[in-house]
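As you look at this complex, bear in mind that one protein chain is not there, while each of the others sits in place.
Labels for the chains are A, B and C, by order of writing; each one numbers its residues from 1.
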Amino acid sequence: MVEFSMTHAWLVPLLPFLAFAVIVFLTRPWKMLSALVSVGAMAAGFVISAYAAYGVFTSHSLIEKSLEYSVRWFSMPGLNIDVGVKLDPTSAMMLFMVTLVASLIQIYSIGYMRGEKGFSTFFAYMSLFGASMLLLVISSNLLEMFVAWEGVGLCSYLLIGFYNHKISAREAAKKAFVTCRIADFGLLLGMLALQIIFGTLNITELGEKIANFELYTNAATLTLVAVLVFLGPIGKSGQFPLHVWLPDAMEGPTPVSALIHAATMVVAGVYLVGRMLFMFLEVPEAQQLVAVTGAFTALFAASIALTQREIKRILAYSTISQLGYMMLALGVGSLTASMFHLWTHAFFKALMFLAAGSVLTALHHKADIWEMGGLIKKMPVTGATFAVGGLAIAGIPPFAGFWSKDEILSLTLSGGHPVLFFMAALTAFLTAFYMWRLIFLAFFGKEKPENHPQESPPVMTVPLLILAFLSLVGGLVGTPWFPFWGEWIRFGEFHHAAPDYTVMILSVILGVIGIGLAYKMYVKDVSAEQRLAERFRPVYTLLYNKYYIDEIYMWFNHTLVDGAAKAMYLFDIYVVDGIFINGIGAITRDTGSALRVFQTGRLQNYALVFFLGVLAVAVILAITGPAPAGLVWGGVR
Amino acid sequence: MINSLSLSIGITHFLVLSSLLFGIGLFGALAKRNAVMVLICIELMLNAVNINLVAFNKFVTPLAFIGQIWAIFVITVAAAEVGVGLAIIIAIYRNRLSVELDDFDWLKW
Amino acid sequence: MDFPILSIILLAPVAGVIFLLFIPKDEFKLIKSVAAIALGASFGLTVYTYFAYNQTAGGLQFVERYPWINDLGVTLFLGVDGLSLPMLLLVTMIGFAAVFASWNVSERPREFMILFMLLVVGVMGTFVAQDLFIFLLFYEVVVIPIYIMVIIWGSSKRVTKEYAGMKLTIYLLIGSAFLLVGVIAVFVRALIITGVPDFSFTGLAQVPFPVDFQIYMFALMLLGFGSLLSMWPFHSWSPDGYAGAPTAVSMIHAGVLKKIGGYGLIRIALYVLPAGAQFWAPFMAVLGVAGVAYAAFAALAQKDLKYVIGYSSVSHMGYVLLGIASLNVIGINGAVATMFGHGVMAALFFSTVGFIYEKTHSRWIPDFGGLSQQVPRLAVAFLLAGLASLGLPGLVTFVPEFTTFIGAFKVYGGLAVVAITGVILTALYILRAAANTMFGPKRAEWDHLVDIRGPEMVPLVVLGVFLVVFGLLPSLLMDMVNNGVAPLVAEISDVLQIGGRF
Partner (left out) sequence: MSVNLSLISLEIATAAFGLALLVLGLIVPKTGRTGFGSLTTLGLIGLLGLSFTLWNNQGSLYDGIYIVDRYAVFFKQIFLAAAIMVAMGSMRYVDEMGAQAEYYSMLVFATLGMMVMASAGDFITLYLGLELMTIAFIILVCYKRLDAKSVEAGIKYVLLAGLSSAVLLFGLSLVYGLTGTVTILKVTWAFLTPGAFSPALLLGVVMLVAGLGFKISAVPFHMWAPDIYEGAPTPITAFLAAGSKAASFAILLRVFAAGLAGVWENWAMLVAILAGVTIIVGNLVAIPQTNIKRMLAYSSIAQAGYILVGLVTASPAGIKAVIFYSFLYIFATIGAFTVVSHFYTVTGSDEIKDYAGLSQRSPLMAAVLVVAMLSMAGIPPLAGFVGKFYLFQTVVENYLWLAFIGLIMSMVSVYYYLMVSLVMYRDQPADTTPIAVPYPVAVTLIVAMVLTLFIGIYPNPVAKIVNAAAMSFFMLQ
């Protein structure tokens, strides 16, 4: 079975895809059946990937040399594209994690989406979403990855716009797609360049060739290429400045948000950079860019999250900020750390979103945390699990988040980036603060009479509990004392860093202070925030309005793009068409009418013209014709 | 043979005469407004041709009677043409009560 | 090939036409069924041909050759290779689908179907003809049926259908006039050089034309074929034309007819006059890129669905031109494949818009919103076509565009980048159109709409299948195309290296 799973890993994406097809074409009328098909496919995928992961994590050879098999997709002289599977600890881990989280989320959705219109369609999309993500994870070729990449984008478009009768949802979906498209433009260029320079898009081959890229190109070019490729992740993983679509993605049903934010879409970018890490390590500038972008995004998003009021929006910004961490880790050259954080983050973020989802269902989609309060009493499981997530993200040991975040911090410091380290540390503090601000406001404090919350059914709470458990223990695979993780998932040599207690303690302290401050401000005296807001009004509004970045983009889009469009169109109508085409036509017609006037109907005018014609001919002949001299000497000889 | 022309004066006279006749006819055909007059002017032009033909025959091909024969043909044809022409003029007079060419401009543009 | 399959593919619709002449003109169902059967037969046979084509052998296959006009060296020379087969498949597919897209034509359906089938025959002929003269015969057959169809069954919005039809016709004819001059001159020069009249592509390609002559003639052909390919700035017939034309005509026209331009550029201009191509390639590239960006922006400003598609097709043809201009196997492969992909996509798009217009009598985007709730299947078709149009991976348009980009990027670098921005703009206007038409709060005035069903589904199914299958398995398309393009390019490229065939 292990053998089978490893050699048939392509089944993992294929099954959900088939589920999608089956639901769309066959089982759409029967809701539960569709749901079961979808969940079943994902679960089966989980089983396979579990076995595969087991297989991978027991054979050391795969760390250096991944297991690959592929088939020809299309080819022509000078362009060969094979699609296939690239199985190594990283992808195995991703397979395992994605299938696991996705299955849980889908199970949860059965409860969450009950009675929704388009229930089956929802599950079809979810399956397609999962399929694309899994394909992305296992692909051995950049183009294949790009296909999955866009597939993910498409599904996010469909799912964010699931309630597309709402203007907001429709716009959010469009925004998500277009933003990612802009990023993909860079990625596409990067891929074209890679194909043209190195003649292949197979990741492994690229790795070998880029290892000594001087044979093919110079460092400057490669840097440019790397930056272009990095554009893609900036968009997909919601890094600054293309993060704008991510918060709006809230418009989709909550499980979708969970899936997008935790397991699938947004980590795709991180994963891609991780896959191409060998390239970034070759060109320090690009690597630097990654690190800086990551750190800045982390801080930036966290600062916005401080003032938001919608529960899911806060979570969204926290996601952006966590993704910043992962990018930072990659930027400082550690695949291990970023993947580790990706892994832990998947659990606690999925947990928090699902919990938020159950809150929203309980409160009939009232999202403002200031209108909640004391929910813990009515919704113990949800509250508790959410709190677990909160502890995890705040980096309180032994919760999962602590280990991964700590590793990133220590690496940043040891990697010699004090500034970045400072930003990351500050972010850690802010994270703890805003996350617990949310928790305190929503679950503690006094209850609001107008709310009549109720605990969600088991189908929703069980996944919560599982995820809570994972967020509790998920980090133990990579503690400094038991570096199982780092031994397997790494790029380059494995070196076991001694535990850095100062950083560890610092991060814990920051987390605790954050929580404490939140407790003081939002449980002790609730008016504290208003007072602060009064004092720092400009800052507050700036943060509350997300630095006005959306507005800037809107302006750009409406003024410049649409303006240009209008200009071109008018040019087309009035110049290309109006002047040239119609002009020529008019000239022709008018000439006709003008010449027509000569036809007076007077017989003798005709005769006159006739003789003028004779003269004309004579003249023409005299010019072009034979022996003009003859005219000079004239007369008859 | 052609060079022998230049020696003789006669041909030139004939040619000048015919050309004048032709010119007169042409002028009339363009200037006269009366259909009959125009018809007659055309006859003048044809006669100019006849003079040419006969003269050339005399001076260029004295041995063959090409010119004369041709001239006779021309006269015959001209007669036929005039016959038809007059008939038409009568017809159009019947139906427009005019033989002024300027009146006949129903067909134009 | 003893069994004249190509002739039969060509003659099936003709038989249909003859049959229709004897059907009373009010037997609506029967008339449409006959058309469907005739075109379906061609379609089926073409699919068979497509897969029966022996790729390992390559070259022209299913050849039929009969002497035609001896003193001009014209032979009725039919045959298909990797270049023409995809196009032929495209014509028959779209022709078949278009019959169903115009299933509800109730005004003079018999004339409609007769003209339409003539149109299809003409287009098919251009792709199977391997003789320049025969190619020309078919090339202009199509003009008049199109005109008559536009003026009878067309629709007037921004411009009257009369204007649109006349513009379409005259524009293309003037273009073809230049083309004709070029063709005649090439033929005569070839006759002078070789002494034997030969009109077959292969024959002409063997003639060593002087370089400056090639340059001059290529310009003429570029003008002719370019205006058919709606090459910027000779594109302005296309949006108006499509807007004015009835659905079926828009489908065929945007789907395949304008591809004859690209096909001709490769099959004739490039193949016969390589030196000219080499000279003009940069200009072509610039025009192509200009077309992409310009038309994409123009499309962004449109409020009429058909205009959006019209401009988008102009913009896509820019890619084709760019690919051809790259003069390498990859680029030209991309160009040809892009023509195929865009064909399927545009046809689906036009049929969808056609249905929308038929049901709502409006194409004005602000009139719509939330249609996906009233006519979900139409919404699916619309979205499918739209996503294909923005080159979504997994649909038939992606791999071709990617290939084109590689080919062009190799040669033109920065210029190509400008063209690739088209990817973003396309997404922008397509999604905008989709959002404002299909999504958002639904409107009461469209509650009465009935979704497409029965025969109306055929275009969606047929075209959709090709859209997805050829997208997921691009080798089905690319191998065939490469099979046709690679040898051609190999030939001209070694000509260019040794500078002329001597």
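Following the convention adopted for this analysis, a residue touches a chain if its C-beta (ideal position, glycine included) is under 8 Å from a C-beta of that chain, and two chains touch if they have at least 3 such contacts.
What you are looking at is a predicted structure, and each value in this text was computed from that prediction instead of being measured.
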item: Visible contact partners (per top-of-document touch definition) of the missing chain; value: A, B, C
item: Candidate in contact with the missing chain, chosen from C:Ile151, C:Val211 or C:Leu473; value: C:Ile151
item: Selected residue (touches chain absent from view) among C:Arg189, C:Lys303, C:Arg377 or C:Arg443; value: C:Arg189
item: Missing-partner contacts on chain B, residue numbers; value: 1-2, 22, 25, 29, 35, 38-39, 42, 45-46, 48-49, 52-53, 55-56, 59-61, 66-67, 69-70, 73-74, 77, 80-81, 84-85, 88-89, 91-92, 95-96, 101, 104, 106-109
item: Sites on chain C contacted by the missing partner chain, in the whole complex; value: 67-72, 111, 133, 136-141, 143-144, 147-148, 151-152, 162, 166, 169-170, 173-174, 176-178, 180-181, 184-185, 187-189, 192
item: Missing-partner contacts on chain A, residue numbers; value: 588-589, 591-593, 595-596, 598-599, 601, 603, 605-607, 609-610, 612-614, 616-618, 620-622, 624-627, 630-631, 634-637
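By definition in this document, only the chains that are shown with their structure count from here on.
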item: Central chain (distance from its CA mean to the mean of all protein CA atoms); value: C
item: Approximate Å spacing (C-alpha centroids) for the pair chain A, chain B; value: 96
item: Centre-to-centre distance between chain C and chain A (centres being mean Cα positions), rounded to whole Å; value: 35
item: Mean-CA-position distance for chain C and chain B (Å); value: 65
item: Complex interface listing, chain C residues touching chain A; value: 167, 170-171, 233, 235-237, 240, 294, 297-302, 328-330, 333, 370, 372-373, 387, 390, 392-394, 398-399, 402-403, 405-406, 409-410, 417, 420-421, 423-424, 427-428, 431-432, 435, 438-442, 474-475, 477-479, 482, 486
item: Complex contacts: residues of chain A adjacent to chain C; value: 72-79, 143, 146-147, 149-151, 154, 161, 164-167, 170-171, 173-174, 177-178, 181-182, 184-185, 188-189, 192-193, 195-196, 561-562, 564-569, 572, 576-577, 580-581, 585
item: Parts of chain B lying in touch with chain A, wherever the complex brings them together; value: 2-3, 5-6, 11-12, 15, 26, 29-31, 33, 38, 101-102, 104-109
